[in-house]
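Note that this complex is displayed minus one protein chain, with the remaining chains in position.
Chain IDs A and B follow the sequence of writing; residue 1 opens each chain.
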Amino acid sequence: MSATATRRSATWAPDSHDFPTRRYDLVKEFVIALVVMLVLTIVAALVFSSPDDSALSLQRWAQEAPNDVVATATGELAGTTTTATYGPPYNTNADGQSLGPIVLPKLTGVTQPIDAADDFVITPLRTLSSDPAVAAALRQWSSASADQRTKWAQAYSDALAAAPDGDPAKVASGDYGPVPALAKGELALASSGALEGLLSSRTSFFGTDSTKPLLFLADGSYLEDQARVQNLGGDQWGIMNETGNYPGQPWLWLYAFWYQIPPFSTSDNADVQVWALMILLSIGFICIPWIPGLRTLPKHLGVHKLIWRGGRWR
Amino acid sequence: MSGQLVTSTVPAGAVVQWGFLTITVANLIVILTMIVVFVLAILLPFPADRDEEGS
């Protein structure tokens, strides 16, 4: 075979219009496909329905895991929760994940500013002005230095962690300043059902931005506890999964896969590493027709011989 | 946090596990069905055009 033919063959195919033809009713094919897909969809919807595990409310959190609410509120005051230590786009308390020397979150900056202590605890508590204990605690908090606040909150956080079941009633005595009263006030707000509104309505009367209540809920362990039972944890391939016995997003299998293996499973920068890898692989996938070796791979796999068998087209 | 409190109204779905590979039965059924359909699509004969068959 000539060199020209060899070079050409990688992308070459004869003109499809030069081949013998057969009748093929595209419109009929589409209409039949539409009917089949519609019937399959309706049957699946009738037989299997769809999952709808209702949203957790902060009130339910307070009722079912009150100690977690107290610990989370204390963590916000101490600046130790996920949100408080997050960095961009919420605050500058960290740099965010890095990919080698590149720190993308730092480049895009703080676009949704959140002061975890103020936004999640102190500001909502100001609505509880009728509670003298909370009002006094707020005054003491406001007049204290930043160092003092952190010292109180950190001490109470440690004491809660050491107490049986994290129960505030069983905490050893210590110098916690106003923090126990503030955390108790936050629990009261959550129990009353008022906290979600206070967190979400602060951005808009209409409350279409659920960022703050979601971040606060996610700072506790209650949400994750529910998710892990449903196999939704990141290390449980949870990205692919759905609550109950429903299929989820199986098409995300490769994205979920990387989180299960080193170095990603042990990396502090796993998210950005997996993202970078997936973007590279996606570009590669799009470019298969131009990648030597890959673009000719199907010829060697031989499955095409099954698809185009019989040779009636010759 | 100690004392996990689980109050989900939906029972957790079944999962299959091989080593580090974990997959829910529902997702596994979807993927296996796709593979079976693909294999059938390749192996089953496609109807010939009746008008032109044998011409």
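Here is the rule we go by: contacts are C-beta pairs under 8 Å (C-beta built on N, C-alpha and C of every residue); 3 or more make two chains touch, one makes a residue touch a chain.
Keep in mind that, in the parts below, contacts and distances are computed from a predicted model.
Its record in UniProt calls the unshown chain "Cytochrome bc1 complex cytochrome b subunit", which is the match among "Phosphopantetheine-binding protein", "Bifunctional protein PyrR", "Putative tricarboxylic transport membrane protein" or "Cytochrome bc1 complex cytochrome b subunit". The residue from A:Q63, A:Q112 or A:S192 that touches the chain not shown here is A:Q112. The hidden chain makes contact, of the residues A:P66, A:G79 or A:G96, with A:G96. Only one residue from A:L104, A:A135, A:A163 or A:A194 touches the chain missing from this view: A:L104.
Listed for chain A, the residues touching the missing chain in the whole complex are 1-2, 4-27, 29-30, 33-34, 36-38, 40-42, 44-46, 48-56, 86, 88-89, 96-97, 104-105, 107-109, 111-112, 206, 208-211, 214-215, 217-218, 223, 226-227, 232, 234, 238-239, 242-243, 246-247, 249-252, 269, 271-272, 274-276, 282, 285-290, 292-293, 295-299, 301, 303-304, 307-308, 310, 312-314. Across the interface with the omitted chain, chain B contributes residues 8, 30, 33-34, 37-38, 40-42, 44, 46, 48-49, 52, 54-55.
Simple rule for what comes next: only the chains that are shown with their structure count from here on.
Annotation: 25 Å between the Cα-based centres of chain A and chain B.
Every residue of chain B that touches chain A in the complex is listed here, in rising order: 1-15, 20-27, 29-31, 42-43, 48-49, 51-52. The part of chain A that touches chain B in the complex is made up of residues 22-24, 51, 53-54, 60, 64-65, 67-68, 71, 165-166, 220-222, 225-226, 229-231, 236-237, 240-248, 250, 260-261, 303, 306-307.
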